[in-house]
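Apart from one protein chain that is not included, each protein chain of the complex appears where it belongs.
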């Protein structure tokens, strides 16, 4: 089989090995560990960024992917997690995000290199922190690194913003009269998926779903379910029509549905119900973070997903909250 | 005794058991584990919300209490902490807060149900995190859940805000000429207590103090002390008269005084002095968070208390801060 030949080649040839772990990194954005899935995803990103006349998003993604993976090798990280692409999926998103929101002067590419390298260090830093509670860091390093780089752009004349801000105080933005038709609904459901890579494109979203299904049918089903639940929630609560139609209320919800429903919990009916509630809650977190970040004019990126995923994966079996009626252990004033 | 009969009934009848743990949840807002205290508190909340012509606050509190406790049962949490009401006190506050700051369309009640259920998941998530350092999560789940729901309301046309915002940049708000008389002072001291449940009402505050004393006289004394210290601090520093008179500088200080002085430390003179300093610091944290949240237009809720409580309970005996002059353990670059 072609897959087996590729795995053999990747194991024996360093260049093929680096390509393999980079492609796996591209697939890890959707929680997969599959080079073919990653290749299809990169192709889908290039298609979407070409169609949107911003091909720099595609090139930025590739640059970010390569630099972040290479930085991990320089830091001599654990080989097994390197091979699974766990140091690439934050860098590929940093590389897609910066050309999406910033202008494209030469300095931008240095900025992408700095951001991608930093995302790997952030990944290691966060892995140390969150292992304490047995939850994944997931795309949080992408979010934090990109937030810093985008906020910093306000201060750097050689890195001007493009599709970001302006910073405004939050005001009501919803509507009770969202215009939907069958074709608009289908378009939203696909864009909810494509926006995970910051691309607004129906074909890209469909290719993403196919690429996920190549690796995990259950993940693809939960991606679709997440997209449907987020759309229903926005309609019921009355979110802004233009944002909903652009897929901006769905991409984090899609990730939550896959993460909580198909990846980080053992499948069961209770897990499915829990994941659907988490998906609904992600839409609320998306709306909340839109407002919270408005005064600094930066996008939420996937933080609504990260926040919700943490809240829903942190609860552990056999946990006892601290009682409210007894002294805490070992307080500084209890020292003799 | 009536209490013993009730405890027996609660142990043997599931419905009475659920009522019992719910009432204990209402009492846990003030760190008590006592169904009678909880019953008196709910009555006091209904009185206050009736007097303020916003009875939805009372009904919201009951709905939030029931939903959050029931969610805990669905998640099969530790039975002993369930029985103590540790999964109800965040939900009851979510249920009181949402109708305080938002309008009351039908969708609000779905919003309360979502928020109360989420508060239980948040409680479990935070319990996992903070057990690392042996401090309680306390009302932080209420704060974080409600902040998200209130911020999200900007984006949802079917959940319009009522008594919230508008978002404004912070500007100086204090006064050196606060108008006080004996009766105003008495009113402030009571409202500092009633505002813990988001109710501005003198009778509610007095009933709360009586309800606390039924369960713990020491807690009631520290509640009064916290109220007095917060008022004195605001007058000395020159805080806004209208906020002080509404009890808005006192409710977090009251909680800090009870938590640090009467609940989470073994009583001693040093603990009392430490608690009074913590109470004073809570007033500064209240003022700081008022300014910090001003650009997003949401209230601080009890976060000034939560933040101060954490700062003052995290210090442990026999702790050694890391020295500033030697390499940290096991750094990634020290790998051979």
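A few notes on this one:
Think of it as A and B in the order they're written, each chain with its own count starting at 1.
One rule holds in what follows: contacts are C-beta pairs under 8 Å (C-beta built on N, C-alpha and C of every residue); 3 or more make two chains touch, one makes a residue touch a chain.
This one's a predicted model, so the numbers in the text were calculated from it and none came from an experiment.
Note on the undisplayed chain: of the listed residues B:19, B:82 or B:239, the one touching it is B:239.
Looking at A:12, A:155 or A:183, the residue that reaches the missing chain in the full complex is A:155.
When the omitted chain is restored, the residue from A:10, A:93 or A:130 that touches it is A:130. Counting over the whole complex, chain A has residues 28, 31-33, 75, 77-78, 80-81, 84, 86-87, 89, 107, 114, 117-118, 121-132, 134-138, 147-161, 166-169, 263-266, 268, 270-271, 274, 295-297, 313, 315-319, 332-333, 335 touching the chain that is not drawn. Residues touching the missing chain, restricted to chain B, are 75-77, 124, 132-133, 169-176, 236-240, 277, 280-281, 284-285, 287-292, 294-295, 310-316, 318-335 (touch as defined at the top).
In this text, only the chains that are shown with their structure count from here on.
Put simply, the C-alpha centre of chain A and that of chain B have 33 angstrom between them.
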